[in-house]
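A short write-up of the structure that comes next.
What you see is the complex with one protein chain gone and the rest in place.
Note that the chains are named A, B and C in the order they appear, and that numbering of residues resets to 1 at the start of each chain.
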Amino acid sequence: MTHQIGIGVIGMGWMGMVHSRAYRQVADRFYESGIRPRLVICADEAEERTRRAQETLGFEQVTTDWREVVEHPAVQVVNIAAPNYLHLEMVRAAAAAGKHIFCEKPVGRTPEETAEIEYLARKAGVLSFVGFNYRWAPMVQYTHQLIQEGQLGRLTHYRGRFFSMYGSNPYGLLTWRFDREQAGLGVLGDIMSHVVDMAHMLAGPIRRVVSRRHTFITERPLPRPAAGGTHFAVGQPDDPKGPVTNEDYVSALVEFENGAQGTLESCRVIFGPKCEMAFELNGTRGAARWNFERMNELELYLPEGTQAHDGYTRLLAGPGFPFHGRFNPGDGIGIGYEDLKAIEAYQFLQAVVEGTPRPPGFREALQLASVQAAMVRSWESGTWEEVVSLERQEPA
Amino acid sequence: MTHQIGIGVIGMGWMGMVHSRAYRQVADRFYESGIRPRLVICADEAEERTRRAQETLGFEQVTTDWREVVEHPAVQVVNIAAPNYLHLEMVRAAAAAGKHIFCEKPVGRTPEETAEIEYLARKAGVLSFVGFNYRWAPMVQYTHQLIQEGQLGRLTHYRGRFFSMYGSNPYGLLTWRFDREQAGLGVLGDIMSHVVDMAHMLAGPIRRVVSRRHTFITERPLPRPAAGGTHFAVGQPDDPKGPVTNEDYVSALVEFENGAQGTLESCRVIFGPKCEMAFELNGTRGAARWNFERMNELELYLPEGTQAHDGYTRLLAGPGFPFHGRFNPGDGIGIGYEDLKAIEAYQFLQAVVEGTPRPPGFREALQLASVQAAMVRSWESGTWEEVVSLERQEPA
Amino acid sequence: MTHQIGIGVIGMGWMGMVHSRAYRQVADRFYESGIRPRLVICADEAEERTRRAQETLGFEQVTTDWREVVEHPAVQVVNIAAPNYLHLEMVRAAAAAGKHIFCEKPVGRTPEETAEIEYLARKAGVLSFVGFNYRWAPMVQYTHQLIQEGQLGRLTHYRGRFFSMYGSNPYGLLTWRFDREQAGLGVLGDIMSHVVDMAHMLAGPIRRVVSRRHTFITERPLPRPAAGGTHFAVGQPDDPKGPVTNEDYVSALVEFENGAQGTLESCRVIFGPKCEMAFELNGTRGAARWNFERMNELELYLPEGTQAHDGYTRLLAGPGFPFHGRFNPGDGIGIGYEDLKAIEAYQFLQAVVEGTPRPPGFREALQLASVQAAMVRSWESGTWEEVVSLERQEPA
Partner (left out) sequence: MTHQIGIGVIGMGWMGMVHSRAYRQVADRFYESGIRPRLVICADEAEERTRRAQETLGFEQVTTDWREVVEHPAVQVVNIAAPNYLHLEMVRAAAAAGKHIFCEKPVGRTPEETAEIEYLARKAGVLSFVGFNYRWAPMVQYTHQLIQEGQLGRLTHYRGRFFSMYGSNPYGLLTWRFDREQAGLGVLGDIMSHVVDMAHMLAGPIRRVVSRRHTFITERPLPRPAAGGTHFAVGQPDDPKGPVTNEDYVSALVEFENGAQGTLESCRVIFGPKCEMAFELNGTRGAARWNFERMNELELYLPEGTQAHDGYTRLLAGPGFPFHGRFNPGDGIGIGYEDLKAIEAYQFLQAVVEGTPRPPGFREALQLASVQAAMVRSWESGTWEEVVSLERQEPA
């Protein structure tokens, strides 16, 4: 049985293109699922981006007005890949129109906004999904499986981090990411959200935190009005500058509900690591380490009493690991970043087909936002803060 | 200016699907090139494979008779991804029809057959291309560039290998790969061809060789007639068996025309390495190491007299390296195996647009076949053999 | 000019033997210094240990009464390698006798005891040294040098850790290390002291901390009276048990005086890492990573604007790095753990020859103890604590 699902994508920048390709891959990679996404319409302020997407990816229609996506009758899934400050408004409209929603992280600019977004979708009874793509790496999924099966014993330690160079150049432009108004939180909302999401998936809910933030680069060149200003664009030393109004760095000590102890850390202006989204975890019977910079590998410690295995084993991704066989049949043949997005898209569409939520949706984003809120409180209080659910009971 | 190019694919097994996806990616990843491949028709004996390809990748037509692909008027490029024993016949037909030809490696089952294929295409004046995909890894291309620029000095050593586990299970089926009649050479034709091609690209022509072969697993379970029998399928201990009639292992000492010394080695039944297609090379001013199992990395030694750099630097792929920026904008965000095939497809289509050959075509395959022929002679003679070009002057 | 220096060693367990060998190495490895240690006398409760040390290392005399070491007229340096609970008493006696003191870490069982010890030695005007041996790894010294020269720019991040499996077996005996009375602090005093010392050396003083501790294994088998019970001895499941009275785990967020942000973490019961004493640090112009498990390597990031060096370079220890050439003349020929102790011994004896302190002495141990005290306060307060010097003005 095949399931055609109409897709509308909003924001055809980096992520919008990536998501669109991901939908295109689903029918091919997950053939047996019967899911056949249909790229109905895409929207971007920059018209040429929509044209290019249409030509190269096959959207049936394009628009510069994102509300047309939401309202299009053939669209069942609205995919939001616009800047953070538009997420709330777009979710509101999509939920009102009864559409299922895929929203890129961070869902809201602030924990409170995420709570509102979660509330809107819950009230509307629509399904949701969030782009925590690192979850879907086959070696991460395998780690998750081992933990669930109890093979690593009781978890005792979890160390998560995301160190990125994306803002390390002090002449990197003052794009929306560095502005509290448009982006909301800084690195805590941006890449630290992946760290917390991963920790939640692997080690379970966080009970309490003590956290710290810092802004290393306090002003940056203003983007020139005309220029598109992508994520990685760089200005000149003598360009006019504006203030960075959210944090570059965040660290935290955390305690999980299951008693595991952890540290979480993230920085967007660190010099050295390129895209070090990584975890190390230890249990009473085993341990695992993973780093996105080598996403097709897992270092697994499962000695099982033998000297020959009393060290970390470097496993290479292959068809024996979750999802990997969808992409190629050979051990040691790596998949790429965008393939994680194809798995992600499949997961959501499968949820849509079944009519039941799959994680990570707004529910998980809310859990994460609750941790972020505790971290923010800790920045002020300088002390441990319990994680308190931000779940809204009433509309705002 | 856009260039629509009609594509026909023959053999919709692993590679046929991979190639088809690759063509689909070209318009998107190499947008500015204007190249817009059109998936006109695909063929496979197994009809359901063609149906699936049509549904998921959008071929306009499908067939079980590969000659329809060759003859289709809208097809400009014939892509051959059928088993080796069909390559000659298919190339003959495609060349006769004046079509440009992409042929998977090994081009011919034997060096002689490759020479014949090269001759046919040359005579017909059509362009050709071969699936030596490892060439296209951004970090390999970067290495190539450094060598060309002289940054590594004069090359002195080259060590190439491809160690794969694909046949290491003695109950792995006796598929066409293990049969001299259907596959021609064993590992020398199969994965060692990548090793020699890489050596040629990076270190230049090989002048002479001394080589050895061995077959470790001399018989294997016969595939059951009905079963599809893919590359990685496994039989039962009590299945009827047949003889393996080509080599599992080949090694060689080689001398390059530029005076560099090398060793090349490959095995398809080795226990340990998964997909270790790798090289290490040294020059008088620098050195480099690469392994497909970590294809998004390069270990580069370029001390330039400073202590701080007097060791191998681990470079992570990113947009600063050849082609990588086509796939994503961030350092340390890896691409996957199939992305190499997209680069490969682009290279060939660019050659087609320009009407001039780009390597690696049948010309380079012939050079490689000449090396293989010298190795085969060395197996018999037990001594060094000069590489002699197999280029045909007259038709067979 | 040669300098004979009389050495007395107290406690001939693991460290006592290691230190004695280290002194023996000094004349050989640091020949030109003219330093010629003389192994005058050693003491241990267990007489056979002193006999063995005499026979194999050449002590002139042995005793079971450590006070004889302190009082011996030929002894200029008293080396304390007895369990922690004896350090204070021994230092008091040695200082009173006007002897220079090498004391193993942790100097005192508690920060306060360390302060008292520092005070005693300061008052007595004797030189002191502490066994923070990881400092002396050539690759760590080289990192220190790069930082001092400003080559890594302004430090922004420091992550230090020491993860050890030494207590991970729940049947590991309840030796003195797990007892607050005898050992004082748990992992914070034991191996975390190396982490803080390293952080101080490389990144400078810590200004404030927030910290957490945990005890994972709350009881352990009691050592049988007769058995010696070394560091790594293991009991039986049905042995009688006693409570672990100090912490297994400690973590902290820290802020350095220079503005760098850090995390420090240590555990003695973690499952996976063997002896992972490691740091990662980042500055505005470079970065470095080191792990004692690969002590002869350094991963150094100093891109200096070139793509070829825009990754971590793996440097192998060799004669070009500090001290390494004392041990062998070849690049890539590793030294061992005990060689760090030889460098350490040399440093102290050089201080003795010169009559001026060299770090790390009790002064540095006091600085470290002040950080530990802040961490201990933070365990109770749950909040950030400023580091306040514990330096004593008056005798206790």
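The rule is simple: a residue touches a chain if its C-beta (ideal position, glycine included) is under 8 Å from a C-beta of that chain, and two chains touch if they have at least 3 such contacts.
Source: prediction; values computed, not measured.
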| item | value |
| --- | --- |
| Among the chains presented, those that the missing one touches | A, B, C |
| Option touching the unshown chain, where A:L88, A:M277, A:L300 or A:I333 are the choices | A:L300 |
| Contact with the hidden chain (one of A:G34, A:G150 or A:G320) | A:G320 |
| Given C:R52, C:R67 or C:R285, the one touching the chain that is not displayed | C:R52 |
| Touch criterion as defined above, residue of B:R67, B:H144 or B:R285 at the omitted chain | B:R285 |
| Chain not shown, touching residues in chain C | 14, 17-18, 21, 27-28, 31, 36, 52, 55-57, 165-166, 230-232, 273-276, 292-297, 316, 318-319, 327-339 |
| In chain B, positions touching the absent partner | 153, 156-157, 159, 210-212, 214, 216, 249, 251-253, 255, 261, 263, 265, 267, 269-273, 282-287, 301, 312, 381-384 |
| Chain A residues touching the omitted chain (full complex) | 146, 151, 300, 302, 307-316, 320 |
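The rule is short, and it goes like this: only the chains that are shown with their structure count from here on.
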| item | value |
| --- | --- |
| Interface sides of chain A and chain C: same vs different residues, half threshold | same |
| Interchain centroid distance [CA atoms averaged], chain A/chain B, Å | 36 |
| Chain B and chain C, separation of their C-alpha mean positions in angstrom | 55 |
| Chain A and chain C, separation of their C-alpha mean positions in angstrom | 42 |
| Contacts with two or more other chains, residues of chain A listed in rising order | 273 |
